[in-house]
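Just one protein chain is left out here, and the rest sit where they should.
For subunit A:
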Amino acid sequence: EKDKSTTSKGSTAEGASKRQEGTAGTPKQKLLDIIGNMKVEVSYRKKLQELKGSENKNRLEGLDSEDAQRTAEGIQRGKPLNPELVKAASAVASSLPLNKKQTESELLAQLRRHEETTDKQKKGETIDIRNVISEMTVKKQSPAQRGVRISSRISLELDDDGQTIRPERFSSQSFDSRRSLKVGKRLNIFTKASTEPEHALKTVSSPTIWDLEFAKELAAITAQPPRNGFEEMIQWTKEGILWEFPIDNEVGMDDGAEFHEHIFLDKHLEGFPKDGPIRHFMELVICGLSKNPYLSVKQKIEHIEWFEKYFEEKKEFLQEI
């Protein structure tokens, strides 16, 4: 079969080259001769493909030479087929060993269907399709996906001849879901809700009391009692009764201050005298504060500043000593 298929392909290639060289009339006859001379093939599919290929080539030639006339002819055709194609179909049918009339009728039916679809395409708007295709972007397939698809294709090819089980259509489903996964607004369930820039700019500078009251009234009216436990929990979370999950241990604590601001507090010691027991004392204070994980940087700075004030007030007293 493989040899026959290669020879047929070779013959069609030769025919195509000859056709391109010759005029419109003779190549079709040559095609018919070729089809008649070709060896008998068992695969029905390849015959159809070749037929359709020849059809398309004929059609292309026709379009190139006389577009409007051909299209008009095509529209007029409708149900009656091109007599040349009919001749080709009959030649093919004669070459096949099976029941000639049946094969001929089947081929003609296929041709009719093909023509209908092509006519529809011609009548339709081809320009829009081109626009659509140009707009479509190439999707990057991951190699794993590609491998799955190739394997699925290969196994599908076997299916018709052999009896292999069809693979589950995971790839298409995942593909569809993958398209819809990253589209849309994020819910921020597992990541910290980053404060997105508010789209609606608030032009009102100071909301009046009446506005506030109105807003409160609206909220009170529209707030329906929770229908189920989930809504109740949502309400609690909004109020602050229930924590947000996954639990964040640093709620309300994390200033955004880096570790070096917590530990290296020497810069705040500039107001103190460099020698003496006070400096010694303050260094101990700083050492203790740097080791304290529970205070924020602001609180630590406040501690140090309080000591500064205190020792300044007591300066006179200290100088007496």
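Rule of thumb we're sticking to: contacts are C-beta pairs under 8 Å (C-beta built on N, C-alpha and C of every residue); 3 or more make two chains touch, one makes a residue touch a chain; residues count from 1.
Keep this in mind: contacts and distances are computed from a predicted model.
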Listed names "GPI-anchor transamidase component GPAA1", "DNA repair protein RAD51 homolog 3", "28S ribosomal protein S14, mitochondrial" or "Superoxide dismutase", with the criterion being the UniProt name of the chain not displayed: "28S ribosomal protein S14, mitochondrial"
Candidate in contact with the missing chain, chosen from A:R186, A:K216, A:H280 or A:K298: A:H280
Residues belonging to subunit A that touch the chain removed from view: 277-278, 280-281, 284-285, 302-303, 306-307, 310, 314, 317-318, 321
